[in-house]
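The structure appears right after this line, and notes come after that.
One protein chain omitted, others in place.
For chain A:
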Amino acid sequence: MFALIDCNNFYAACERLFEPRLEGVPVGVLSNNDGCVIARSEEFKALDIPMGIPTHKIDPTLRRRVVLKSSNYTLYGDLSARVQQVLARQVPTLEPYSIDECFLDLRGMQEDWHALGAHLVRSVVREVGLPVSIGIAPTRTLAKLANRQAKAQSTRPQVCVWQSADAPELTAHLKRLSPRDVWGIGERLNARLAGLGVLTAAALRETPDSELRRRFSVVLARTASELNGHPCLSMSDLESPRRSILCSRSFGRPLRDRAALAGALRHHCQRAGEKLRRDAMQASAIGIYLRTNPHHNTPYHHACEWTALPFPSADTQQLNRAAQRLLTRLWQPLAYQKLGVMLTELTPRQQRQTTLFDGAEPARQEALMEAWDTIRARYGRQALTLGPQPADAAWQMNSAYRSACYTTRWEELPRALAR
């Protein structure tokens, strides 16, 4: 059996944990730079304010009734790790799927599944304070569907168990479900299935395996097989390995100054290098792009240029040198609104080619980057930066409504009132 456990309205729930007055209040969480709504509490959804709406387009009368928060990934990341710790202690294998979901591989366990599900939900609520729901079924694909069913329940704890793939309530459910709702089936695939008369998830799982392989792909045949209760998809089947990395951000206000742009670029190179090394990858090419605000009356300018790195690298200094050369070429005296760094042709670290002349230097650089990552992980991102990076730089994120980093900064601990 497999389980999918998912935090309900995760970002809003994190905000409420340390700000209990937000309980029952419509809470919306904003994207980087406070641009648009990326997460909503149930009360916020009930006001019919759609996902993705630009912040300034929210109706002013509604705006007064809701609380908007800047996204606080430091806080969300810490609480996500706590949820995983609580679960990992109690099950054989845990596979994180996103910041607010993880799969549990329960094979080898003999349990009253409903009791186990209820216990796991209660332990997360009690120990971390976040509401979660759980779906348990014979395969990951079915567990994901079971989780959605659990979320629809009005009773607590939200647990849905499908003991076997031919359980009558499961069959009935699949008959009502579009293939689009099944994990890994996108809009285009769904349209092609509809063209063949496959209109429900139940019809998909009754389609012969050979036909799905012939007309579509092995992966879709496996998805159908998973709907029939045979576990055959791994997480990596559904997530193609990272092909490229993008670090970009709009500036709080337009930037003209070349030195300030160079500072923002250094910042993005640091982030990109860290992402590379975290995934044990190296990049072969780097690109940067710059653009002015397309909605302003000033002339619109967009520039993008790539360069190959001398050899595949995950070295922040190497990335930054190449990126700064590109900036020198592209920069014009304009009011830029956005700058980004892109890395591509990523390959795993171990296939590293060394050039004939690089001698001992790359090994030293690797050790340097390792020390770099360790220092920043332990002492914070501001402790060590590539060149000066003032905290109030104009290109830093707008996050006017960010909550405190309650769990990771001594000076931002929540306050509890003596009563």
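Note that in this section a residue touches a chain if its C-beta (ideal position, glycine included) is under 8 Å from a C-beta of that chain, and two chains touch if they have at least 3 such contacts; residues count from 1.
Throughout what follows, contacts and distances are computed from a predicted model.
Trainee: Given the options "LexA family protein", "Spermidine/putrescine ABC transporter permease", "Acyl carrier protein" or "tRNA uridine 5-carboxymethylaminomethyl modification enzyme MnmG", say which is the protein name UniProt records for the missing chain.
Mentor: Record says "LexA family protein".
Trainee: In the full complex, which of A:129, A:184 or A:254 touches the chain missing from this view?
Mentor: Result: among the candidates, A:129 touches the missing chain.
Trainee: Considering the whole complex rather than only what is displayed, give the residues of chain A touching the chain that is not shown.
Mentor: Looking at chain A, the ones touching the missing chain are residues 18, 20-21, 23, 82-83, 85-86, 89, 126-129, 377-380, 383, 406-411, 413-419.
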